[in-house]
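The complex is shown incomplete by one protein chain, all other protein chains being positioned as in the whole.
Showing chain A:
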Amino acid sequence: TMAATKASKEQKYDRQLRLWGDHGQETLENAHVCLINATATGTEILKNLVLPGIGAFTIVDGHTVSGEDAGNNFFLSNNSIGRSPDKLLDNDPEFFHRFTIVIGVQLPESTCLRLGSVLWNASVPFLICKTYGLIGYMRLVVQEHTVIESHPDNALEDLRLDQPFEEFKNHTNSYDLDSMDKKDHSHTPWIIIVAKYLEKWLSEHNDQLPKNYKEKEAFRQTIREGIIKTDGGVPEDEENFEEAIKNVNTALNLTKIPSSIENLFNSEQCNSITSQSSPFWVMLRAVKEFVHDEGKGSLPVRGTIPDMIADSQKFINLQNVYREKAMQDAAAVSKHVECLLRSVGKPPESISEKDIKLFCKNASFLRVVRCRSLAEEYSVDSVNKDEIASYMDNPDSEMVFYLMLRAVDRFYQQHSRYPGVYNYQVEEDINKLKVCVNSLLQEYSLSVNIKDDYIHEFCRYGAAEPHTVSAFLGGSAAQEAIKIISHQFVPFNNTFIYNAMSQTSATFQL
């Protein structure tokens, strides 16, 4: 039955639903992934997408299984389209338009570039993965990827103590710390305490907030003095006051729109809303308008407060003040959304209240990832020389592996094989590979030094795809694909290198 299936899925996926929610899960179940090349790396990626419940997958692979493949690949038989990606690009490039994301594994440079161009023009995200010896490589190619729920690890609270809103001020006014009995005094939320003492401070300091360490310490002292004392003058144990003192530093953070959000406000997509604009941009524009209007320069209030020592009622009442303000702000943003939608001829219900609320709650955490195209990365005119050269100041930086992979691609183009595959080739291929390295550096006018050891090592690899490195990349790539599909958490931008020799990694923007 439908209900039984739903219940068993809830059970099975419980551990991951706690990370991306039912709505995130839905995006996975509606996705159709294309995997090109069912090598060890490819099947590991796929396994890590099938396990969390990807809706559908298609494998494109023109190769036949070899003894080598059976050695490093946990999965051998599967539904695969027996044509190579190059043939598809020749005959039916629109084949790839149907996919939520295309993942290309162990692809030669020429195929990558061709496919990259097709997918870029069709706005289909493209994730390139390669395991080469003990090196893992990923490249994400997506024009514009918006993220509302980025789930930041250490988010600052949105308490507005430096610019308290009307309802908050009314609420703190309802407290008179001096006339409270001890029980109430000791169970007043620290936010109220800081607000009260801040009010006093401002009136005594010409409306200037405590700015430097000395002033903040003095401010903390005023709070400390507010702790109830016994008849003998000994301060009682008031944990809520200790909390207030501890939180002064962060509580006095100025309410500010993060520069990343300001940048988004200034972007083209935000400023020219059309009927083609995605809900993300419409909502962002609405928030921008809110900031300049009802928000008086600030984003909509987030509406959450951290737990703190307080009795239930005081805490809930305070929490409700923030929640109601957040709802109010979201309603105001909603009006702007409606106006915008009407102005481009779209029904106002096309963006739900629920989505607008979620957007407002995450207003400080919005992210937009824009990766450069492969064409831009590879073109002599737009290659990111600065990034490459500055990392290569350290000749052992992971950047050297990026350059070696590029050189190896060249080798393949010239010799129709990879270096050092057979034992007898290792020595003689070193010089051939070195020629490729030098021609690469010359073509891009890169004056960097690549140590001979790396050239030797890449010949030694013989294009091996050892299972443990494939598995590492398999996990990494699958999660990046999940981020693209679910629009939750933030994908990398745009080149990731993993070095299994040293268990280190790096991300470059190329």
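The definition used in the following text is that a residue touches a chain if its C-beta (ideal position, glycine included) is under 8 Å from a C-beta of that chain, and two chains touch if they have at least 3 such contacts; residues count from 1.
By our rule, contacts and distances are computed from a predicted model.
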| item | value |
| --- | --- |
| Identity of the absent chain, which is to be given by its UniProt protein name, from "6-phosphofructo-2-kinase/fructose-2,6-biphosphatase 4b", "NEDD8-activating enzyme E1 catalytic subunit", "Threonyl/alanyl tRNA synthetase SAD domain-containing protein" or "Ribosome biogenesis protein BOP1 homolog" | "NEDD8-activating enzyme E1 catalytic subunit" |
| For chain A, residues in touch with the removed chain | 8, 11-19, 40, 44, 47-48, 51-53, 66-68, 70-74, 133-134, 150-153, 187, 307-308, 310-313, 315-316, 319, 420, 423, 426, 453, 456-457, 460-462, 464-472, 474-476, 478-480, 482, 489-493, 496, 498, 500-505, 507 |
